[in-house]
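Apart from one protein chain that is not included, each protein chain of the complex appears where it belongs.
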């Protein structure tokens, strides 16, 4: 449920963007949520709906899940993150701090923890639309 | 003149690529040279022509200079690197290890050394063409 | 694509009166020991204190505090554990006994994630135990945390002061406030550090003795607070912060 904190970050960031772009009202916000962090989308949506006010009152939030793709820096192997391979505690750690993935996941080809998270790490704002 | 060492790296890398892609002969190599490193293109060209052999014997090297663009992580200001603003010793340091730019250049807007080198850092292979 | 985390960080820290990064550039000078002990001292003086271990790849504060299983709670954010009167967060709660190899970009990401999600609430002091090096964590706290102050730790050695001096110059240039410099693990009389700190235009806060009892009190805060080291640090802390 620290999804709430992530929702607050989104609201704060959208408000800032609205301010900067001189929007009177925000209509549509597109959000990408990386699967690595295993965000509970329902909770995030609920938190967003509870937190939106002022210029964001009527905003619609569209949340898209993004597969987590990892790429090994040693052997260049690419693979997708799957939380099924993890015990509960490790998955939870990655939920809070996605970088702890480097403590729990190794490249399935060469065994290295030195991999890049190509996409699907955390929460991103893709677009903010509204009226001026 | 450590350009020679960079030329060796290029030759070695091109040979590896030719091997991997099963090329019998390399015909054309496109190289990008970032202005940050202030590589002497004539020396690089000369070194390449001296070092090329075997599959690379008839290769033509095309070298393109790339402006060095820096972007401040603190204030997001973007600017171009110009060696004119540097004394000889600092410019030389950056020639050998481009990252030492963080000891000598600050963001012209906010004064931070915490900037990203967006492009124009070092030597890159853009393409290797040949016949199989 | 915009990263929404940056915009919330200073709100999260909005009710923290003083944010103190304990830093050095150099490793092994006693940053973690000073940060942990300082946090305990201030908490004992009835201040509301948070301690954040920002040395993700070689954390130490959990061992100094003798903390096992200080996992933050999850509740509309990450709620720090309560440890010896401190609000406490270390990434060890998540990485546990495992090595956590992180490239700089990962350090940067983890730091932003934690600053964006930890609910520190109202604090008089948030003490941040910094990693060695002049790298991502340092550049990020400067970049992201408005009003951060630096408390610099050095040892008497020119090997430590070489980097400390460079760090001080950098902080001065960036107009980042520096509380001052403490000289830790002093074993004999010497004016080298105090002189050089003052010459560089910074406040010399005092010296902390090399105290063999410190090693034996790791993990036991009551014993730790009775060492000469802690007693001397308490005097310095009260001079600076009262």
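Quick notes on this one:
Going in written order, the chains are labelled A, B and C, and every chain counts its residues from 1.
FYI, a contact is a pair of C-beta atoms (placed from the backbone, for glycine too) under 8 Å apart; a residue touches a chain by one contact, two chains touch by 3 or more.
Remember, predicted model here, so these are calculated numbers, not experimental data.
Annotation: of C:7, C:37, C:108 or C:196, C:108 touches the absent chain (contact as defined above). When the missing chain is restored to the complex, the residue among C:10, C:44 or C:98 that touches it is C:98. Listed for chain B, the residues touching the missing chain in the whole complex are 1-2, 4-6, 8-10, 12-14, 16-17, 32, 89, 92-93, 96-100, 102-104, 113-114, 121-126. If you put the missing chain back, the residues of chain C touching it would be 25-29, 32, 57-60, 63-64, 97-108, 131-136, 138-139, 155-160, 162-163, 166-167, 169-170, 187-188, 212, 215, 218. Not every partner is drawn; the one left out touches chain A at residues 73-74, 106, 111-114.
In this text, only the chains that are shown with their structure count from here on.
In terms of which chains touch, the assembly is arranged as an unbranched chain of neighbours. A separation of 35 Å divides the Cα centre of chain A from that of chain B. Chain B and chain C have Cα centroids lying 40 Å from one another.
Not a single residue position of chain C touches two or more of the other chains.
In chain B, no residue touches at least two other chains.
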